[in-house]
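Of the protein chains in this complex, one is absent; all others appear in place.
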Amino acid sequence: MRSSVIALISDLGAKDYFVGAMKGTILSINSNAKIVDITHEVARHDVRAAALALASAANAFPEGTIFIAVVDPGVGTKRRCILLQTKNGLFFIGPDNGIFTLVAERFGIAKIYEITNKTLMSPKISPTFHGRDIMAPVAAHLTLGVEPAEVGPEIKTIQLIEIPHPELTQSELSGHILNADNFGNLVTDIDTTAALRFAKVGENLRVKIEDKVLEVKFARTFGDVTAGECLCFIGSSGTLEFARNMGNLAEELKIKIGDKLIIQR
Amino acid sequence: MRSSVIALISDLGAKDYFVGAMKGTILSINSNAKIVDITHEVARHDVRAAALALASAANAFPEGTIFIAVVDPGVGTKRRCILLQTKNGLFFIGPDNGIFTLVAERFGIAKIYEITNKTLMSPKISPTFHGRDIMAPVAAHLTLGVEPAEVGPEIKTIQLIEIPHPELTQSELSGHILNADNFGNLVTDIDTTAALRFAKVGENLRVKIEDKVLEVKFARTFGDVTAGECLCFIGSSGTLEFARNMGNLAEELKIKIGDKLIIQR
Partner (left out) sequence: MRSSVIALISDLGAKDYFVGAMKGTILSINSNAKIVDITHEVARHDVRAAALALASAANAFPEGTIFIAVVDPGVGTKRRCILLQTKNGLFFIGPDNGIFTLVAERFGIAKIYEITNKTLMSPKISPTFHGRDIMAPVAAHLTLGVEPAEVGPEIKTIQLIEIPHPELTQSELSGHILNADNFGNLVTDIDTTAALRFAKVGENLRVKIEDKVLEVKFARTFGDVTAGECLCFIGSSGTLEFARNMGNLAEELKIKIGDKLIIQR
């Protein structure tokens, strides 16, 4: 089943004509396509951040949605453009540079195709903007009923990037900062199961993030602690997050993505 | 009458997956919903700024439009989620934290419901993201024909925030800075009627904003004064605004939202 929804994620930014040109290209092929922006403010060339945002947002979309992910420092080189179909019926178009590592891991791979069929692309292909000239038109054709297998030959593997994983011992749970969100909250790679195996909601914990130490309450939500207090909680994308209620922990601790954290009871 | 337009306003920012997840949730329930962004760049947790932007934009939308307002520092606590129907036929979904103070004041309250019907929400509700798990699905169901009364029990009052009001004496008109827009223009709480009762377009006025004093011309539009001159004018949202033509008055005066101003003839 395919829908006419095309969801976009990129590092193309809001100020240039890039995203507009992709949307125009899609609408030129299917003026009934429903185009939705996830974000175009992924940090420049940050494939891992895009992989994470995509995996966090994708599940909310209807079956058959086609995602285009354009964080593509290797554009125009031999890296492939691919179409990935996941087991939960979503479609992902983008460069084969690891950007689909997390959606493959979370949703499972059903099929992978290399995009090679030039009849589904724009007649002129800029070697620096495959998002507009290859990915956007292929996505638009899929919403019109073109079969996934028509985009090119089936392939068996995709490029993966290394995603750090949390470690649990009897006395410590360690993980990594994957993202600092718009509110300065720290999103980690510690999933719900690991977090709840280590501690219970309501407990007070101590966390070391690089060389800083914080006392935090394992809470349900912000309002469970007073303004100015620190907390951790199961975040909206299913992993443990750290925050200072009404504060900005990322700025306060000068967090860098990838920083290691160790939680102690 | 309800339309299929859902308009979003929030402090969720452009860089994270949050807004994308709300849109995906809506489209999963009604793939024909027409989703429009007002802004997601409301200053973090600034309920008053959101109330103002919402009241300024809402009137332009078609009857039956459903607005979702997510500036929600109390998410997951006992604060209610509500559906407000105004007398001009618009619907507003959001936290009961005062965010609807101005639309209630300007458009009048027809009905208010507390949102409690779990069958209209996502099966799993994150205590930190009701925008995605409660408000978005309820809005989507409304576009499909669910009646407002189905969302939960009718209630009689909503939380209000204090909005400063202007004061007019014989020699002075005083008010407050409600917003500094993208151009550095200062939006005040002085409405058209009060402004025109105090002075006439064409007059020269003197304004004190905290400890700074400016000479301004009461003009129709920017081009009525030369580049570099100051003016005030009835702004596009119906209140008095102050600007320096081709300048940025907010930066120049280091304005803070809420600053008091006194206009003298």
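Observations on the model:
By letter and in written order, the chains are A and B; residue numbering begins at 1 in each of them.
Here is the rule we go by: a contact is a pair of C-beta atoms (placed from the backbone, for glycine too) under 8 Å apart; a residue touches a chain by one contact, two chains touch by 3 or more.
Everything quoted here is computed from the prediction, not taken from an experiment.
Although one chain is not displayed, its contacts with chain A can still be listed: residues 11-25, 27-28, 31, 35, 44-45, 73-77, 79, 126-129, 132-133. One chain is missing from the display, and on chain B it is touched by residues 3-5, 7, 9, 14, 34, 36-42, 53-54, 56-62, 65, 179, 181-183, 220-224, 233-237, 241, 246.
Just so we're on the same page, only the chains that are shown with their structure count from here on.
Between the CA-based centres of chain A and chain B the separation comes to 30 Å, rounded to the whole angstrom.
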